[in-house]
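Of the protein chains in this complex, all but one are displayed in their positions.
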Amino acid sequence: MAKLNDEAVSERLYSLNLGPQHPSTHGVLRVLLKLDGEYIVEADPIIGYGHRGHEKMAESRTYEQFMPNSSRIDYLSGLIYNHGYTLAVEKLAGIEVPERAKYIRVICAELNRISSHLLWFGTYVMDLGGFTPFLYAFDDREMILDILDRVTGSRLTYSYCRFGGVNRDIDAEFVSMTRAFVKRLRSRWSDYHNLVTKNVIFINRTRNVGVIKPELARLFGVTGPNLRGSGIGFDMRKIEPYEVYDRFQFDIPTGNNGDALDRYNVRLEEMEQSCRIIEQALDQLPDGLYRNEHVPFKVKPPKGEVYFSFESARGLTAYYLVSDGSSTPYRLHVRVPSFGNLQVLTDVLTGTMVADAISILGSIDIVVPEVDR
Amino acid sequence: MAKKDQIAQRLEQLLPQDAICRDENYRAGVILAARLTADKLRAALQACEEAGFFLECITGLDFTDAMELVYHLNCYEPGSRIALRLFCQPGDTPPSIGDIFPAALWHEREVHDFFGIQFKDNPDLRALLLPDDADYHPHLKTFGKTHAYLKWEDVYGKIK
Partner (left out) sequence: MWQALGNMLGADLSRLLLGLVIILAFSQLNALFLVWLERKVAGHIQLRPGPKEVGPFGLLQTIVDGIKLVGKELITPRLADRKLFVLAPVLVFMPVLVGFMVLPFSPGLIIRDMNVGLLLIFAFSTFSVLAILAGGWASNNKYALLGAIRSVAQNVAYEIPLLLSVMAVVLTVNSLRLSDIVSAQHRVWFFMLQPVAALIYLICATAETNRAPFDIPEAESELVAGFHTEYSGMRFGLFFLAEYTNMFVVCAVATALFFGGWYGPFGFQLGIPGVVWFLLKTYFLLFVIMWVRWTFPRLRFDQLMNFSWKVMIPLSLANLVVTAAVIKLI
């Protein structure tokens, strides 16, 4: 777009609020747009509508009491956040985890990742006007929710992980349901590809839309499928493997251009890779304890700090935990991927059209409560 | 040369000898922790940006004797996270690094919201997560329910 003359522009501009109540902003996000006709001249995301003070809450709760909070930060990857929090505290406190528990946690985390990506897929295509894939994706997602409900007791916000393992053991029914689910999901890929990926209208709405160059991504701290869509294969599960991720064979899909279509393809491919991880984990699942029996009732990590990072469905997430030796954290800071992913929009949205803004916003896959904490 | 060694070299040139602490075991999740002063902040971060690092987050910590800012940076290679730590007193205005890493703009706004630290030269220090008219800083230990309010040494010990 040509650079517009400043005075002429400021007279023609009008501002439009996208949100906070809007069907497509996926949470209470408000983006203040300055528009010139249909083109966006300036985009200013305004957040904080969902700030609940999780980090302050952490300073007056014991480590165990914070577990439910962790899954509510990003409710779509609740189990992955549970998992990460548990790993952070276990690292600081030096708690051992039995092998079986590690595998169980990985399987559940990958199931959670798939369910998050399925929800993203459904809502993204719905934002673009195709209402039907949403219901197909939710049908598949329902199977995951049933599986996880059986063993954790919750459908969305889990508190399944405990320091030293998990709360309850999985049984043969869980294993067979998970295998059946993986089989069913794999049979769906052809449907999704025929209905959405190869659809000309969809491709026109996503190709070359919202290109994030790798340099821009680095400067804004963009991570996750957004970064991988721009070509950089940075995934914490491969770079710094935690739990038992180094025992599985899986690929990290990357894109070439960094447009919305690449990000879409990366996420669909990631679901397939998660299926691979789940299958291998189920094959390798050892017997044994599902929980370390010798963990004290109230965990008191030694004085010091730990910065533990892991890969959630949206990118690099980290818990920065500072402990003063008591059973309550001194400071718990959560580094959320959607913070950087959302901030990059101030740059990416300028010069695009309003209809593209929806497409770009959807392709970034932000969860606003995560940004707000 | 691995990026973490590159940055270690640059930081050694920039900072005094005892300001850098390297941890090969990655116990705290960082390979290198460096103690900065406000005048060296921008130069150190510029070095990180040139070495190809990205800013993961800026965290504020509140102690009785000082406040601390911790900048975590990482690059796309394994085991390369570094932490740059800066003490500041209430009323200090550390320089903003928003022009080096645009990601810092929002992180600094957040720290300002929660701790009241003003960043010099940050073009836009509006409230990020708190309401626009909030005049309190929630993450300070003097605000609301506090379980512990300690000196820096009580938590970390005598070493940096």
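Order of writing sets the chain letters: A and B. Residues in each chain are counted from 1.
Here is the rule we use: a residue touches a chain if its C-beta (ideal position, glycine included) is under 8 Å from a C-beta of that chain, and two chains touch if they have at least 3 such contacts.
Quick caveat: nothing in here was measured; it's all calculated off a predicted structure.
In terms of the touch definition stated at the top, the absent chain reaches A within the entire complex.
When the missing chain is restored to the complex, the residue among A:L13, A:M57, A:L195 or A:L216 that touches it is A:L195. Of the listed positions A:Y63, A:Y81 or A:Y136, the one in contact with the omitted chain in the full complex is A:Y136.
Although one chain is hidden here, its contacts on subunit A can still be listed: residues 14, 16, 22-24, 38, 125-132, 134-136, 139, 195-196, 199, 201-202, 204-205, 353-356, 358-359.
Here is the rule we go by: only the chains that are shown with their structure count from here on.
Here subunit A touches subunit B in the complex through residues 47-48, 51, 53, 55-56, 59-60, 91, 218-221, 232, 234, 239-240, 303-309, 316, 318, 320, 322-324, 326, 328, 330-331, 333, 335, 339-340, 343, 347, 372-373, going by the rule given at the top.
Per the touch definition, subunit B reaches subunit A in the complex via residues 27-30, 49, 52, 54-57, 59, 61-62, 70, 72, 74, 76-79, 81, 83, 101-103, 105-107, 114, 127-131, 138-139, 144-148, 150, 154-157.
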